[in-house]
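Before we start, here is the structure in question, set down as structure tokens.
Of the protein chains in this complex, all but one are displayed in their positions.
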Amino acid sequence: MQDAPFQIADRVYGSRLLVGTGKYKDFTETRAAIDASGAEIVTVAIRRVNIGQDAQAPSLLDYLPPSQFTYLPNTAGCYSADDAVRTLRLARELLDGHKLVKLEVLGDAHSLYPNVVETLRAAETLVKDGFDVMVYTSDDPIIAKQLEEIGCCAIMPLASLIGSGMGILNPWNLKLIIEQARVPVIVDAGVGTASDAAIAMELGCDGVLMNTAIAAAQQPVLMASAMRKGVEAGREAFLAGRMPRKLYSASPSSPTTGMIG
Amino acid sequence: MQDAPFQIADRVYGSRLLVGTGKYKDFTETRAAIDASGAEIVTVAIRRVNIGQDAQAPSLLDYLPPSQFTYLPNTAGCYSADDAVRTLRLARELLDGHKLVKLEVLGDAHSLYPNVVETLRAAETLVKDGFDVMVYTSDDPIIAKQLEEIGCCAIMPLASLIGSGMGILNPWNLKLIIEQARVPVIVDAGVGTASDAAIAMELGCDGVLMNTAIAAAQQPVLMASAMRKGVEAGREAFLAGRMPRKLYSASPSSPTTGMIG
Amino acid sequence: MQDAPFQIADRVYGSRLLVGTGKYKDFTETRAAIDASGAEIVTVAIRRVNIGQDAQAPSLLDYLPPSQFTYLPNTAGCYSADDAVRTLRLARELLDGHKLVKLEVLGDAHSLYPNVVETLRAAETLVKDGFDVMVYTSDDPIIAKQLEEIGCCAIMPLASLIGSGMGILNPWNLKLIIEQARVPVIVDAGVGTASDAAIAMELGCDGVLMNTAIAAAQQPVLMASAMRKGVEAGREAFLAGRMPRKLYSASPSSPTTGMIG
Partner (left out) sequence: MQDAPFQIADRVYGSRLLVGTGKYKDFTETRAAIDASGAEIVTVAIRRVNIGQDAQAPSLLDYLPPSQFTYLPNTAGCYSADDAVRTLRLARELLDGHKLVKLEVLGDAHSLYPNVVETLRAAETLVKDGFDVMVYTSDDPIIAKQLEEIGCCAIMPLASLIGSGMGILNPWNLKLIIEQARVPVIVDAGVGTASDAAIAMELGCDGVLMNTAIAAAQQPVLMASAMRKGVEAGREAFLAGRMPRKLYSASPSSPTTGMIG
């Protein structure tokens, strides 16, 4: 069976796993892990990672050449629409007019939960300004719809909080988002291990983005390989159409209906 | 990182996915799915599948040559120790003295839950009789220990009921079984989709055995590939050592401790 | 042990269970169920229930006298801030200057998920206009904080979608909301049975509001009694301080830490 192409903005990708570039020991490990992950899109926190802001320091661009990887500058560390917009304009300059970006605006430094009101504001400005905006957001399906209507090219709801590794806390909200979306839905944040990535894909997500789950594993390169397989396993299982769930083989009905009471 | 070898009885296998051979459209589909799964060990219900009992009918042996696959005759459909022992002795004759078998003794035809008392009895007889017994059982850790002490060469607890596709209902019991076992622990029954297989491996199981999840998928061959990747993803994630779970990134403690109350 | 008083705006209540008045067979059943629930605050959908809008039809006021119950007019069926504000101003007139209201602005008629942007707008207007606003919202902790800062007197996050009976889908988000709030947090929507109400209270919520779970039970009056006890049980368990969770009695650690991998 032929899978539908995985297209973001105007490009088609072979891998549905997108990865971050932070929290590694050094750029060599970053590169090794990303190679093992098979990712073609790499996201970069403009406020934290050197891609030319500091001409004296080693640059990620030397380890992950933009000719081989699609860069996705992101606004990690921004708590207002203004900050986020400013950060992405800087990235565009540093990357010679690069348009594809990942917007995230957080609500507080404690939980790192997204601020959806500021996210909507920033998205509006950025889309008008010609950016292709992939947008990190909560799992609120109404906000997801509004972000799509503004013109974002991918909706990226959280599975759980950034850096938590808690997996998918509310698959039902993701389901609502997936069912209504006409742009790719990519789970971003909260994946902790390979099965979490597989579950996201089995739900019908188009892709998964992660950073800490790979970088903070005891063996990042091996975990990157696990994630690659987890995403592929989940995608294939989604396309293959799983068997129905039953309480037991001979049971006439699905297990939840009337399970309690 | 080099994984420990996956050894059953006296042989080492490359694949940690074991598959059944029933419920397919025909033997051609059976073979295609098993090829896609990468499985090296295939289990056969001696009471249902022809491996020579009926010399006139097509035989599975022609589609899955024993020179290429390790056969694992099983006792599906047996509800007493005596029936199971008789069935496996027949299998040994049909397969020229083949010793590796899968024992299962069920409690009733309604739930297909194992009868652990009869399973213990049959295991004792079969081990004395020279069989290498891989044993299907419930997730009761005390019974698992007893089966190991009898001399079974692999413990195969259920994830959930046969044919249910409910996934792993009680990971805590599996954890107890894995922690104490000195022979391979292989989750058998209940896996419904690729993430279930990944979760089993992430828990520390040595392998996964399944049949319905592949054969009853809408596209069995694609699901077989998904399962292969799911098992590999889960194994690699287990070896890689996952990041810790936290309620949020800055949280000092794990999420369950004191979560409620 | 003396519980802290349960205060909303300027009044203290004995019952932490708030109930709706819709979906019953008739006003007599409504009254019987509410009596069994022990609720002192009853919420009324101004657009659906007659409290004087139609002078010819039977009025809820005759069955639930405002002298005995605190009325909480709500904006069920409103999809914009303007509609919600208009509806509550009408309610204030019908109820002689009554200030305590429940604001809800929904995102679409399909899922009934809240529209948090319009909810923020309406809350701002209503608070300025002198209302005491109890506000229905999603489980987004940043929005919850903003609603509190606007001056809402109670935050009412969903457990799951209105009319779903799915229980608490994301207890972790509720936990974040409860930890930061300085006004009462009342779970509203999604409770399906008594244990759901108990769990909400064990999480530390100050109260629970429900309608369908009682009105759509096969025996609403008996379910109302169950809910009363469920809320009290959960509150007492919260105050009593539950035993720690462990995988087994002798286990040194909490069960989630390192459970998988």
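By letter and in written order, the chains are A, B and C; residue numbering begins at 1 in each of them.
What we mean here is this: a residue touches a chain if its C-beta (ideal position, glycine included) is under 8 Å from a C-beta of that chain, and two chains touch if they have at least 3 such contacts.
Everything quoted here is computed from the prediction, not taken from an experiment.
Summary of contacts with the chain left out: across B:17, B:101, B:120 or B:181, the touching residue is B:120.
Here the missing chain is touched by one residue of C:5, C:97 or C:241, and it is C:241. Touching the missing chain, out of B:60, B:176, B:214 or B:231, is residue B:176. Contact between subunit B and the absent chain runs through residues 107-108, 111, 113-117, 120, 138, 140-143, 145-146, 160, 166, 169-170, 172-173, 176, 193, 260-261.
Interface with the hidden chain, as seen from subunit A, comprises residues 171-172, 175-176, 199, 202-203, 237-238, 241-242, 244-245, 247-248, 254-261.
If you put the missing chain back, the residues of subunit C touching it would be 1, 109-113, 161-166, 192-195, 197-199, 202, 212-213, 216-220, 222-223, 225-230, 232-237, 239-251, 255.
The rule is short, and it goes like this: only the chains that are shown with their structure count from here on.
The angle of the rotation superposing subunit A on subunit B, based on CA atoms and rounded to the nearest 5, is 180 degrees. In the contact between subunit A and subunit C, the residue numbers used by both copies make up over half of all numbers at that interface.
Taking each chain's centre as the average of its CA atoms, subunit B and subunit C sit 47 Å apart. Centroids built from CA atoms put subunit B at 34 Å from subunit A.
Separation between the centroids of subunit A and subunit C, computed from CA atoms only, is 34 Å.
Taken residue by residue, subunit B touches two or more other chains at 199, 202, 237, 241-242, 244-245, 247-248, 255, whereas all remaining positions touch fewer.
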